[in-house]
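The complex is shown incomplete by one protein chain, all other protein chains being positioned as in the whole.
We call the chains A and B, going by the order they appear; numbering starts again at 1 in every chain.
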Amino acid sequence: MKLHLKLTHRSRLLRPSCAALALVALALPARLPSAQAAPITITYLNQEQPIPLIQSTVNTFNQTHPNIHVVLQNLPFDQLFPQIEVRLGSGSSSPDVIDVDAPVTAAYAVQGFLTPLDSYFSKADLAQFVPASLSTSYYLGHLLAPPINGSSQLLYYNKDLLKKAGVPFPPNDVSKRLTWEQLVTNAKKAQVQAGKNVTAWGFVIDQIDRPYQLLPLPESLGGQPISKDGLHASGIVNSPAWIKAFTWYSNLFNTWKISPIGATPAQTPNLFSSGHAAYFWGGPWNVGTFQAAKGLHWGVAPTPYFAGGKAVTPNDSWHLGVNRHSAHIAAAAEFVRWLTVGPGNDIFVKGNGQVPSLLREITRINQDSAYATFPSNVLRLTSYEAQHTAIPRPVTPGFNEYQDILTRAFDNIRSGQSSKAALDAAAAQIDRAMAKYARAPH
Amino acid sequence: MSQESPRQTASTDARQTKPLRRWVRRNGGPIAGKALAYLALTVLSVVTLLPLLWSVASSFTPLNDIYKFAVPFSWHALLPTNVTLQAYQDLWASTYPRALFNTVLVCAVTVVAGILINSLAGFAFAVFNFPGKRVLFILVLITFLVPFEVLALPLFVIINTLHLDNSYQALILPALANGIVVFLFRQFFIDTPRELLEAARIDGLGWFGVYVRIVIPISTPVMVSAGLVLFLSQWQAFFWPLLVTNSPSYQMVQVALSTFSGQYVTKWNDIFAGSIIATIVPLVLLLTLQRYYVRTIARTGLTD
Partner (left out) sequence: MSRREWWVPYAFLLPAIVGLVIFRVVPTIYAIGRSFYAISFGLNPATVFVGSDNYTALFSDPTFWQSVRVTAVFNLIINPLQTTLALLLALLVSMRLRGIGVFRSIFFIPISISITVASIIWQLMLDPQSGLLNGLIEAVGLPPQSFLTSPNQALPSIILIASWIGVGYWMFFFIAGLNGIPPTLYEAAAMDGASSFASFVHITVPLLRRVIAFVLVADTTANFLLFAPVYILTHGGPQGSTDLLMYEAYNSDFVGLDVGRATAITTVLLASLLVVVGAQLLLLRSSER
């Protein structure tokens, strides 16, 4: 334990191996006579973006950058987070580049995982980003993880179910949004029951219990997600706007019974694609699945808002960061720049159909006639939302805890606890969990 | 127990019992008992099988149909109408076959080497008395009382220090010595008759010889049990393989399976198809090994 006392970082045990790795890295070019022919190899830990797409994008980079060779490591979404915690937490120099889920940027920053990238991005570079997407890239005044794409939410509807219930289709027009109150009225009509059993739910929410999707509800009523310093929640997540929004949410499951209590985010898109939901509030990434669903006739409309409130949509998505212990920070930063603001981003965003994080891509979508018709016009709608109604998730080093505690609170509300009791408890828990960051030399 | 010989007691007993009662005891009892046993077996089998039927059926169902009959639940969900092999074709085209091969290889090495290493230790704890025995035994106990998750980071550092990341060694080495398996062997070996061991020693066998020639041949059931523990520790391993390997060349089967559940889309049919294959392999092993460790007995004390 003596050894532990002397060293300061979380990765005390690793120091000797870091040194050894560095030695190997130094020794390697020496052993190869034609050192300049051997490019620097950097590894990129990637969460399952469509693999062929990201692979071909990376291939393009490798072809156009003979000095750098990027190796892709794909991981499923759920596994990315513990992987990063252990690998970067151990001080390992690999991977060099990681996918950063926007709201955990600050968490990675305060653990010393990320290297500031300010010197690699010019003012002109930064001006090209959608402001809402860029805002979560910073922490403590440093650019740590620029975005590769944004995200948004839409109101999908099942045409057959609405027709059967005599409910008009909601217009795909941002000036004629439904209110949440209207949506409930319509959803009640469109719900189909066989005796006690529900055969089609009135309204299903994609990420049914996650803050990403649900924060816009209190925000539509003027609620804030967290204190300005990102470390306090009491009086904020249990404010009147929150309680009102989550009483409405509770009613979906417990009073009106138009939403499924037991469903998980992994199941909800299947409920809509198999014809078991009249309305579905979800992300544009579902378009492919819904297009492929046989017998499903669907349309889209913008996200509703609370009467008397304003329209709010979520926005942030995936960002890229460079491992602070990487042996090739400059090369890694060059790749990150290429994929976020350089030509790589155009290749990538064109392929994956997500909401762009670059203004020039939004302009392209608004001008290109290919996006004028259904269903690719979905991207025009989400691009509008990204620029006009988007509020990204809050910047706090404790976003993980914040998300976890709120998800549990939302589950409690779903299963019948009063929204006030659940949110009061959550606020106290969040404050307790955030206390450890107050030690930070901010 | 009675001092009379069992045979005698039985015959006196039989003579004193009336014929009808005797018949009931010989036949009626067993029949009622058997009926009860079959009833219990059937109920438990249904409880065991029902959740599985659904996943088997789902693996033959197109992705979009899975929820069609599951919500609300209808019997169609158990008998797919629109049978497709798409999920199995997806599997074949993915990294899954390679992962299956890796896992079988890793399992085989772990089981063989693990049985040897841990049974030697279990034998030492069961048979010998030596200074430090108690301390070492407590040490072994502690090794299986600590959750792997909190060991992951230091273990990862150790593997990196040994330059073993991304190799079969990284997957196999940490799994060989297994505290619970040592404990298992100790529990079974402790009843080995001492006379048997002493006799073999007098015949001139060394202790290793005794272990190989005498102990191993009479220990098939515990070897199979230990093999199962070691096998499953690798077959179901997920967190560790995910950490130490990141190239498909070393991917393990549970990691391959997890790639079907994404952030946005979960390919339920592929997951079920993959888990069915991941279930069948150990199952076939278990069933073929049954005859080495199962002995049916006429009376177990459950029924008369």
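We take it that a contact is a pair of C-beta atoms (placed from the backbone, for glycine too) under 8 Å apart; a residue touches a chain by one contact, two chains touch by 3 or more.
From a predicted model like this one, the values you see are computed outputs, not experimental measurements.
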| item | value |
| --- | --- |
| Residue in contact with the excluded chain [from A:F81, A:W256 or A:Y371] | A:F81 |
| Omitted-chain contact residue, chosen from B:A32, B:I142, B:A199 or B:V212 | B:I142 |
| Contact set of chain B toward the excluded chain (per top definition) | 1-2, 6-7, 9-10, 13, 34, 37-38, 40-41, 44-45, 47-52, 54-55, 70-73, 116-118, 120-121, 123-125, 128-130, 133, 136, 139-147, 149-151, 153-155, 158, 173-174, 176-177, 179-180, 182-184, 187-188, 190-191, 207, 211, 221-222, 224-225, 228, 232, 235-236, 238, 254, 257-258, 271-272, 275, 278-283, 286-287, 290, 293-304 |
| Positions on chain A contacted by the hidden chain, ascending | 1, 4-5, 7-10, 12-13, 81-82, 85, 89, 107, 109-112, 116, 140, 142, 196-198, 260-264, 397-398, 400-401, 404, 407-408, 411-412, 414-417, 429, 432-433, 436-437, 439-442 |
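The working rule: only the chains that are shown with their structure count from here on.
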| item | value |
| --- | --- |
| For chain A paired with chain B, centre-to-centre distance based on mean C-alpha positions, whole Å | 40 |
| Chain B to chain A touching residues, read off their complex | 63-68, 71-72, 152-154, 156-158, 160-161, 163, 239, 242-243, 246-247, 255, 258-259, 261-266, 268 |
| Chain B contact footprint on chain A (complex, rising order) | 11, 13-14, 16-17, 20-21, 24, 43, 45, 47-48, 73-79, 82-83, 86-87, 89-90, 92, 194, 197-199, 260, 266-267, 269-271, 273-276, 283, 285-286, 289, 292-294, 296 |
